[in-house]
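Excerpt of the complex: some chains, original placement.
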């Protein structure tokens, strides 16, 4: 599923000898984190992991970095951001399970002497448990490793505003998270068109949520398709642009931050 | 990296709608579990995950099952089974982190109504933490789900003795774990030849260990290459036979067990 032209950037394709050699260049290591979450009737459940991985390998290419194996399971889907756990298919981790797993992975690469690390998040619900993992790993390591420099980044935060405006073709004067379905569908069409079922594209209206969150989640406010915003207008071309511009912006922003 | 002809068996390529439809057939779900571990100078560090995944998708094909995203990080490498943590490259989880992650994934698929599950292990060190995960998940779920039927399987336990004898061509009258390097190298040559560096094939003698384990691990007894047994004689042809025969035996054994 993840095969592409970037395999040489993936840590799991390297022997330890090659990795050991690469370490002498003080490389950036990138940990993409996804989820296994329903993404509507037209997109595969691995969508967030596929996108996080795709961003990571392209970013690694620009930063001359290496990419750790993607985490394929994330924190629990929430109604307003992912549709919620009530739709069959989503498989999620408890917050502590995700946090401990990431803390351990960070501990492992600290031990190898890695200094510059990007946790590249592709699933909104993961953010705070990744933050906690980074804090726990640093608390343990910092006394002996004051040189550590970690970044946690939700990749979509780096998509330029001008790119979004172009992608939405004036349909949306006020961009917000409710428009993510068009973005994800476009990027999946660019990356894995065979995994997108255009015939199943939903035509639901957007999800409607109050300013609070209610539990247990009943699916109230979530369209039957599980898709929270319109997807019409999605295209591979838009996807390519989104990926290209987002990666370029990340490369500039993170590259500068890591080399300070 | 995992792209192959079995993508239609992978849960992360399906939409939730297709998964929901598939659930009505009471399918077997398979969770491959690997590691990120040094495998010598000639094999990629993702070896265990690649092999566990490869076995799982082929087994799913025969059992008409579906495969969950592989777990790419496993329990800590031990000197006698994997060379140990002292070689840079290996990235491992604490036992509790691995256990909690697997418990959560099982909880998730129990919730979908899945009844038949195979945890397919590709890294010897994982075994007991997977066992614990299954026990914790069942303790929680069994009162309401007496129909659950889980299997934990180290795939190499199903490789037929006759296959092993053929593969070793009489070189080894007494087969044992010390011969795993030739098996893994052969299977990787069959599956991912571009990830095997034949020119880096080590010629160390086998690892030498006392009947106990000593800590902290210093690498004593582990050959400098990290490879614990001879690899000469490995071939793609042997690898294809190993995979084919092991999958066939698993399909027969697990298929019968799950349909009881």
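Letters A and B mark the chains in the order given here, with residues in each chain numbered from 1 onward.
Basically, a contact is a pair of C-beta atoms (placed from the backbone, for glycine too) under 8 Å apart; a residue touches a chain by one contact, two chains touch by 3 or more.
As the structure is a prediction and not an experimental result, all values here were calculated from the model.
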Complete-assembly copy number [criterion: all chains share one sequence; 2 shown]: 6
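Keep in mind that, in the parts below, only the chains that are shown with their structure count from here on.
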Based only on mean CA positions, could you tell me how far chain A sits from chain B in angstrom? 26
In the complex of these two chains, what residues of chain B are touching chain A? 1-3, 7, 10-17, 19-20, 23, 36, 38-46, 49-50, 68-73, 85, 87-94, 96-98, 100-101, 103-105, 108-109, 111-113, 195, 197, 200, 226
